[in-house]
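For reference, the structure discussed in these notes is given below.
One chain of protein is taken out of this complex; the other chains stay put.
Coming up: subunit A.
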């Protein structure tokens, strides 16, 4: 999908759909949104829809940062305390490493 060839309204619509889609627990979608539309929003010379695209990209970036923070915290906690939690830790684990914890 080449963004160059799309008219501006469609770019806006696509950006918006990616932004809204990200609310379904899809931080990856927000990442794609940011990376893909970054140029459109900040580098290109201004056009009518650019302001809205900028807002969407900024909000996607914000949401992404939030998700990264939450995930990092949770992963750190889990990896650190997994062995100590005993049964609960095992229950939460998808794969359990073998050997000395």
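Note that in this section a contact is a pair of C-beta atoms (placed from the backbone, for glycine too) under 8 Å apart; a residue touches a chain by one contact, two chains touch by 3 or more; residues count from 1.
As a convention for this text, contacts and distances are computed from a predicted model.
A.B. asks: One chain is missing here; what is its name in UniProt, given the choices "Presenilin", "Isocitrate dehydrogenase [NAD] subunit, mitochondrial", "Protein transport protein SEC23" or "2-(3-amino-3-carboxypropyl)histidine synthase subunit 2"?
C.D. replies: Hidden chain, UniProt protein name: "Presenilin".
A.B. asks: Specify the residue from the set A:23, A:47 or A:74 that touches the hidden chain.
C.D. replies: For the chain that is not drawn, the touching residue is A:74.
A.B. asks: If the hidden chain were put back, which residues of subunit A would touch it?
C.D. replies: On the side of subunit A, residues 1-2, 5-6, 10, 14, 21, 24-29, 32, 35-36, 71, 74-75, 78-79, 82, 92-99 touch the unshown chain.
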